[in-house]
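Removed: one protein chain of the complex. Kept in place: all other protein chains.
Now for subunit A:
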Amino acid sequence: MSIGATLRQVGYVNKMFWRNPASAFFTFAFPLMFLVIFTALLGHGTVVIGGRPVHQSTYYVASMGAFAVITACFTNTAISMTFSRDAGVLKRTDGTPLPAGVYFGARVLHAVFVAVLLVVITAAFGRAAYQADIPGGATLLRFLLMLVIGATSFCALGFAITAAIPNFDAAAPIVNAAIMPLLFLSGIFIPLGDNAPAWIVWVARIFPVKHFGDGFQAAFLGTSFAWSDVLVVAGWGLAGLLIAARYFSWEPRS
């Protein structure tokens, strides 16, 4: 019954997503655009990861895949939830018998769906343009697990951060200030390689972005897969969920 309600709600969320063509277009175009730009600028050499040289154009297929998921799940979720909150949509929903879990669950399912679509597109583009390897077999299964857990966790963190966003105007600056430095410090935009400064390596080790990115590298670059990466990402997701459960607001904060 509540599975049916959740799927029905996913249908509505999906409808709303595609009917805002500008938003949908850039959600998909952004990572591909970055893939092309980064590869053009920095994609001619090799980077040493885990003692193993990797061609940088392939590197960017993996990291832009991770970036796409983080954008779709963390950034978009946080900004669109803040919009719905400030527009009064959440307060209205809170006044109906719809269980909160169904509403959140539908948002997460849809974000994961978009994330998977983004990864498929990024991988296909990477395969066509940069001869990237597409994972298969057990590697693919482990990767899909990381993808789903990561996407869900970044959604939870997206819900959590709305508690720190006072109004919609502040949403994009706050969300970007939270995620952009981490994307750089975690080697998503510029490969860290084995010679990165120690403090950057430590920051990357604490936050979930690098661990998530490593899961993509394991799939696309053949580096070793670490279950600890999945655990760290899931731990952050759980923390996000707890913060959201405690501090999430259904009403505008002012």
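Keep in mind that, in the parts below, a contact is a pair of C-beta atoms (placed from the backbone, for glycine too) under 8 Å apart; a residue touches a chain by one contact, two chains touch by 3 or more; residues count from 1.
As a working rule, contacts and distances are computed from a predicted model.
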Protein name, per the UniProt record, of whichever chain is missing from view ("Dimethylsulfoxide reductase, chain B", "Response regulatory domain-containing protein", "Peptidase M48 domain-containing protein" or "ABC transporter ATP-binding protein"): "ABC transporter ATP-binding protein"
Sole contact to the chain not displayed, among A:S84, A:S153, A:S186 or A:T223: A:S84
Sole touch to the unshown chain from A:L98, A:L117 or A:V203: residue A:L98
Spell out, residue by residue, where the missing chain touches subunit A. 5, 8-9, 12, 15-16, 19-20, 84, 87-89, 91-92, 94-98, 251
